[in-house]
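Apart from one protein chain that is not included, each protein chain of the complex appears where it belongs.
Coming up: chain A.
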Amino acid sequence: MAAKPILPEALNCLRTIYQRNRHLNAFVCISPEQELKERALAASRRHDTGTPLSPLDGTTFAVKDNICTKDMTTSCSSSMLADFKPEYDSTVVTMLKNSGAIIVGKTNMDEFGMGSYSTTGFHGPVKNPYSPNTSDYSAGGSSGGSAAAVAANLCFGALGSDTGGSVRLPASYCGVVGFKPSYGLLSRRGLVAYANSLDTIGIFTRDVRSAQLVFDCLNQHDPADPSSLDDYLRRKIKKQAIASRPAANRNPVWRIGVPIDYNVAEVSNTLKASWVSVLAALRDLGHCIKPIEIPSTRHAVSSYYMIALAEASSNLAKYDGIEFGPSTITASKPDGSIPPSLHSIAVAREKGFGKEVRRRILLGNYSLTSEAMENYFIHAQKVRRLIKEDFDRVFAAPNPLNSSLKQRSSDDDGIDFLLSPVSISSAPSLSDVVIADGTGVGGYINDVFTVPASMAGLPAISVPVHGNGDLPMGLQITAQYGDEGRLFDIATLVESLSEVGT
């Protein structure tokens, strides 16, 4: 077997980045060439001696700029953290490095992950590699840089973060695989918090099997993350997965749910056509397609924004210009509208945060005030619980996190997966995004498909389908909590169907 050309591949990545990143704006920080060479050399030596650290040894990775990397600025695309050089690697980055992966750089994003088009950051917008020559299209957000980097072959894979769709949406716009695991499986230590009950580390690759490799490498309990799933529950999930495996010699028959609540009017015709053709192909293969109702998802987006923004207002309270943020020494004198002790903090937050972030913090803070709390935040929490219960009702597999395992009345009622689009259309052009930006919260409609899985903490994957147009689109498959193994199986199948279709 010929030795893997690791060093040439890594150097090729770097060359491509130098060539294309000026236009794409996917990377905001690139690793020093010397360091990259050394790591690639070490990896290829390990491969030569037959002792690779893992299947990922020597592969190149990009990391979203809200995931802490030692000695590399982690700005979250915010001038608030423009100078933030963490003294530690986030757990997922440490795991990647320990598997031999080579970090090539940090990727552009929406400021603090707040946006759907990677346009709100202070590094400027990310451009979709599939943009036609005539105009620039959005790479999607908030992990747009990571999606674009993988799509443009600037690296083997990338890490992103998904709060309400921030991995799946850019993956669908850029035509790559974007995977959001179950909440609590991948460590969030080192992920700068946006909405910490929703934030999940996500994975970008060009095919489903690679995503699974990366996931397997990162899927470990982390004692430093209080929300990381403990080993007891991990064993429980494993047992459940083994129990639900079909016998070795039989092809599984999957029950695939089509959420009719998701069939919103805004979904583009080409996307609908792709959705239907994949469903038809699955049916032809003997799988069972069932329409299902998840009524609570109608309120998912509004509840999601309530919760996410409330948490964001809290998580971003630490950026007060004292430890982080722009210097306010030269700030104007207080004008009396706020107490002098808060003046410098107000100035720092005004200067350090962009418009979208300020808007979201303001909304989030309002929903937590004593007058609004009951109507908004608590109400949204109730909706969130309903969403989770709705999902538990439709899935055949029980949710391993429920302590009391409610026996389903009949196993036939349940489904194994949900199949839906990721977004309402393919990527919009950046000029359209600017127009949509002016309409305030109207742009939030795009999250309608991705938010329910985030609210319930479920694993979901975006698999690219190439419609008739030039721009790629994605279909989303959602599974029960912890059911990653089977999710990758069906995603591989859907991936092969869409390849045949194009």
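Quick note on the criterion: a contact is a pair of C-beta atoms (placed from the backbone, for glycine too) under 8 Å apart; a residue touches a chain by one contact, two chains touch by 3 or more; residues count from 1.
As a convention for this text, contacts and distances are computed from a predicted model.
A chain of the complex is left out here; the name its UniProt entry carries, from "Ribosome biogenesis protein NOP53", "Putative exosome complex component RRP41", "Glutamyl-tRNA(Gln) amidotransferase subunit B, mitochondrial" or "Transcription initiation factor IIA large subunit", is "Glutamyl-tRNA(Gln) amidotransferase subunit B, mitochondrial".
Contact with the chain that does not appear here is found for just one residue of A:C68, A:V301, A:A397 or A:V433, A:C68. If you put the hidden chain back, the residue from A:S244, A:S302, A:N365 or A:T492 that touches it is A:N365. Of the candidate positions A:P52, A:G100 or A:G184, contact with the unshown chain belongs to A:G184. In the complete complex, the residue from A:S227, A:S277, A:S302 or A:S429 that touches the missing chain is A:S227.
Set against the missing chain, the residues A:R15, A:K238, A:K318 or A:K355 yield one that touches it, A:K318. Taking the whole complex into account, chain A touches the unshown chain at residues 67-68, 74, 76, 81, 84, 86-88, 90, 183-184, 188-193, 195-197, 223-230, 232-233, 310-311, 313-314, 316-320, 322-324, 339, 341-342, 345, 365, 368-370, 373-374, 377-378, 381-382, 384-385, 388, 401, 457, 481.
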